[in-house]
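A single protein chain has been omitted from the complex, and every remaining protein chain is retained in its original position.
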Amino acid sequence: MRLLLINPNTTAAITDKVVAMAHTVAAPSTELVAVTGRFGAAYVASRAAYAIAAHAALDAWAETPGPFDAVVLACFGDPGLDALRELSPVPVVGMAEASIQSACQLGGRFGIVTGGERWAPMLREFVAVRGLSTRLACIHTVAPTGADIARDPDGSLSVLATACAHAVDGGADAVILGGAGLAGLATRLSQRVPVPLIDGVAAAVGQAEALARLGASKSRIGSFAMPPPVDSVGLCAGLAAQLAGRSPA
Amino acid sequence: MRLLLINPNTTAAITDKVVAMAHTVAAPSTELVAVTGRFGAAYVASRAAYAIAAHAALDAWAETPGPFDAVVLACFGDPGLDALRELSPVPVVGMAEASIQSACQLGGRFGIVTGGERWAPMLREFVAVRGLSTRLACIHTVAPTGADIARDPDGSLSVLATACAHAVDGGADAVILGGAGLAGLATRLSQRVPVPLIDGVAAAVGQAEALARLGASKSRIGSFAMPPPVDSVGLCAGLAAQLAGRSPA
Amino acid sequence: MRLLLINPNTTAAITDKVVAMAHTVAAPSTELVAVTGRFGAAYVASRAAYAIAAHAALDAWAETPGPFDAVVLACFGDPGLDALRELSPVPVVGMAEASIQSACQLGGRFGIVTGGERWAPMLREFVAVRGLSTRLACIHTVAPTGADIARDPDGSLSVLATACAHAVDGGADAVILGGAGLAGLATRLSQRVPVPLIDGVAAAVGQAEALARLGASKSRIGSFAMPPPVDSVGLCAGLAAQLAGRSPA
Amino acid sequence: MRLLLINPNTTAAITDKVVAMAHTVAAPSTELVAVTGRFGAAYVASRAAYAIAAHAALDAWAETPGPFDAVVLACFGDPGLDALRELSPVPVVGMAEASIQSACQLGGRFGIVTGGERWAPMLREFVAVRGLSTRLACIHTVAPTGADIARDPDGSLSVLATACAHAVDGGADAVILGGAGLAGLATRLSQRVPVPLIDGVAAAVGQAEALARLGASKSRIGSFAMPPPVDSVGLCAGLAAQLAGRSPA
Amino acid sequence: MRLLLINPNTTAAITDKVVAMAHTVAAPSTELVAVTGRFGAAYVASRAAYAIAAHAALDAWAETPGPFDAVVLACFGDPGLDALRELSPVPVVGMAEASIQSACQLGGRFGIVTGGERWAPMLREFVAVRGLSTRLACIHTVAPTGADIARDPDGSLSVLATACAHAVDGGADAVILGGAGLAGLATRLSQRVPVPLIDGVAAAVGQAEALARLGASKSRIGSFAMPPPVDSVGLCAGLAAQLAGRSPA
Partner (left out) sequence: MRLLLINPNTTAAITDKVVAMAHTVAAPSTELVAVTGRFGAAYVASRAAYAIAAHAALDAWAETPGPFDAVVLACFGDPGLDALRELSPVPVVGMAEASIQSACQLGGRFGIVTGGERWAPMLREFVAVRGLSTRLACIHTVAPTGADIARDPDGSLSVLATACAHAVDGGADAVILGGAGLAGLATRLSQRVPVPLIDGVAAAVGQAEALARLGASKSRIGSFAMPPPVDSVGLCAGLAAQLAGRSPA
């Protein structure tokens, strides 16, 4: 199986971190190809950076030669998720959505812990869009952003453990450690958290493998079929070709 | 990996069908152990039979020696799902829930096609309990029950294809072919359905493998931790031991 | 009028308590017949015990000769409620549902106070299933279970009063004292609670009498009509006969 | 027991009809006092008439000497329901709310059939306000208003039967025949409707008796306690006294 | 443009305050006509007073000669809003609704600060009726009523500022200063509140001008068209004429 991992922010070091974590959970035969956003914020922690990242994710996907069996969108919050699903011939998995769905299979209500306080309302809205507000117990953010945590994971463990404890107090039957920058920390913290603790990258890779094996076909009609062709300007060649309904050159 | 498949109705032939389908989708190294309910209806197609099946699923689970890496509850509608999650030390996957979550990763709204008209309100309520009513496009049942379809799959293809077409017309971006008795039919019908078509058993096995590999720990507190011990009467030894907080003999 | 009271746990002393309370509120001409679950937990305070109690309620109902004018399911949380409604030719009233509906006619939002902390999420989910989440202000549980409180009501009054006060602070316009084991305590506590305080047994008996007098007929079609006959194994004779569409022997 | 029936429209003939029906369902010992609105529309079938009727209900209540054990607001749609609850020392039952709650205890989803097409959106909104939209299957109105039907019940049976059939087709597990003008017709139609058919007046009287016997006290704090005194102008003496926190003269 | 401002309570001093504030925000060419309720409470701070105010708003509207380009209902909580919309040939704007819609265009979730604790549940219910519960962050009331604040605005600034701070802590991206009695205070408090602060009167006048200029026609069918004529008793001549479908004399 061949998976494409898209990091829609522009920090290659975070891509590397995601890939490293993904290798620890993917099946041995799974091949991982990773790509980093070509434009946008160094890390996504605002509504503006998120909007740009959705375009960057499409751009990165369109410029990466396939084929793949599934695509993993490796930014927790999943910018561009449904747009990618519309264009991609194979399943697209979002890190936040995959984590939430895993959590929902391990308990009644889930909590989210992540870095960067601007993410709390954005993730609350994301959960609402996915229709799962009644399953959300609470969201707790810590002051360091995901990028900060990626640079100093050891220094962040304590504050993350406290946030997880708050999430459990807030009614979470399972806690998601969200954010590409937090990849791998669930393992180190799980002993200190008395409910299932979910690593976003691990959840996403697991869902990608599961959906790829499910073998469901691409929509041929409706909201997730390829859209009617449209002209465009100012886009990379691959994305312009996709919108125009042409095979990329 | 070792999975326990519980068929909570009392028809062993349906258990066999589920196992056969599960083998086609499970990883080669996955071992499957299957068990059939010891009491209850031959197939579940009413609220009463469903309530009994929830007990039968607990009974079957408690009487089957482990350990397992995950449990699959192989009755579409998932009787006893959260009760099993409370007692089981490993993840428990429901066939309906797994299908729904897979569908929600392939489109915006899903449809369900299954056998036996009594299931429609029961499944609509199930979707509501899981918090996903806004993602449900529609449910279409066909007159033959899952058991009927299991006995005569060829004769049911046409009516199922029609029901799938109605589901697509009703706004489904993905269609779930629900019911243990329908295991394996998605493959045969997918050409005739212009959106992703999901086999419930395949979805459940995929989710079970994914959750098992995720390696999240069992809740030690809260609503999905082992409950406080309680005396009981009239239960099988294994289940009584579980409720009493003792290891089964 | 003749009412059947089903206590779906297996502690006859709690059945007696419910009957004693029911006699104080039922019309003088109302005859009460009570039955205790034949298998399952001594008291229901977990998801597993709840699932078993649903079966036990069906079993108890099917084994008790009628006819009755209505059935009261006397376990707060109402295991097996809709399954009983499917089979029973007369109205079935759940203690939690009846309390909630009474509370909703006395104010805008209600609170629930009950024994055993495992009940809080189970009751929150129950309220959601009944569609009334927006009317729920809060749930407060006390550490002693309903069974503990039944054994020592005097010793529990103070902690219950405190929980009721928290419920009022939490926005409850009316407070439900839930649990068969708490039957009769509302009268003793009402002076200390500044909003309407509702006894679950009293609410259920009142609703049962009201629905019986309403005289609405049994569904002949749809989700609450008798289900199509189905074979079964391992059930008591009465329940097997019901599922098979035969009159019990 | 002594019940006050308030008909908040200004047609005494409808009040008489309600009282006649109420006598057939009330306990023999229940005394019924009825009062008709002193101002407003002859029948309520618009948002404007409804708003006026809420005031008229308060006015009628304040001008009628008590005490009563409960109050029945006998206009289907319940204008002034929560305002009456605020002022009244005893339970107040609305005909629509009581019918809905009865229906919700007899099945999963209910339908409403009533006279006058302007009621459909008003009742849909009423159900939403009470938090029960997910339990509503459908509303079907017939062209004649409740007042028309009251004048010619025989001529309306056929069109009402058809509307009930549509409600059942629309997923109703129980159907409410709403409207003071339709009082008594459920009995005549129930044979033709294959699910429970509920008479609004009967449901309201039953709920009033049940709530009165429940004996819950009046709120002393919060949103349904007596409001702080306030001066007023232009109101009847009784209502002015109530708002001012004085006993009526 | 000519706007009618209806103050549905009976305190002319509050009407004057609303008009004064309205003049500061209305376009120079906008003419303002104001009318005070002829019956009801001096100020609205209970469910009973609210129900009466809805009738008083209709009465005031029907007795005021037009024509107008739009109507502003200047009691925060908007008693009689939809009833006025049914009868009025021009748009009707409610102060609470207009504020909420403005707030929803300035952020994700809004808070409300107003005077009189009885308003909190009434406004929470109002927001739910308008379908916007998910956008409501919190409601904070201060002890002085709107009428108290109108009499002593200087003395209320501090407690209002504190309430606004609580609303921001509670997640409000914008805060509404609700209540006719608070008209004009947003300007004085905005420096002390770190998110947009909305004056209810200013929002309502702005929406009235915008809707009037939009020029949409009156409904000719459906729930907001003129209702079918109906006889009435005891109403003012103008309102009786409206209900009867006659032009007011």
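Labels A, B, C, D and E are assigned to the chains in the order they are written; within every chain, residues are numbered from 1.
Note that in this section a residue touches a chain if its C-beta (ideal position, glycine included) is under 8 Å from a C-beta of that chain, and two chains touch if they have at least 3 such contacts.
Source: prediction; values computed, not measured.
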item: Touch with the omitted chain, as defined above, among A:58, A:177 or A:216; value: A:58
item: Touch criterion as defined above, residue of E:37, E:181 or E:196 at the omitted chain; value: E:196
item: Touch with the omitted chain, as defined above, among A:71, A:90, A:122 or A:139; value: A:122
item: Sole contact to the chain not displayed, among A:41, A:93, A:160 or A:203; value: A:41
item: Contact footprint on subunit D, counting only the chain that is left out; value: 121, 125, 128, 133
item: Chain not shown, touching residues in subunit E; value: 25, 27, 82, 85, 91, 93, 97-98, 101-102, 104-108, 130-135, 168, 173-174, 190, 194-199, 202-203, 206-207, 209-211, 213-225
item: Subunit A residues that touch the omitted chain in the full complex; value: 10, 38-43, 45-52, 54-55, 58, 80, 82-87, 118, 120-122, 125, 128-129, 222-223, 227-228, 230-235, 239, 242-243
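Everything that follows uses one rule, which is that only the chains that are shown with their structure count from here on.
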item: Required minimum of steps from subunit A to subunit E, each step between chains that touch; value: 1
item: Whole-Å gap between the CA centroids of subunit B and subunit C; value: 29
item: Mean-CA-position distance for subunit E and subunit B (Å); value: 52
item: Inter-chain centre distance, subunit B versus subunit D - centres from mean C-alpha coordinates, in Å; value: 44
item: Multi-chain contact residues (two or more partners), subunit B; value: 82, 85, 121, 125, 128, 133, 222-223
item: Arrangement of touching chains [line / ring / star / complete / other]; value: other
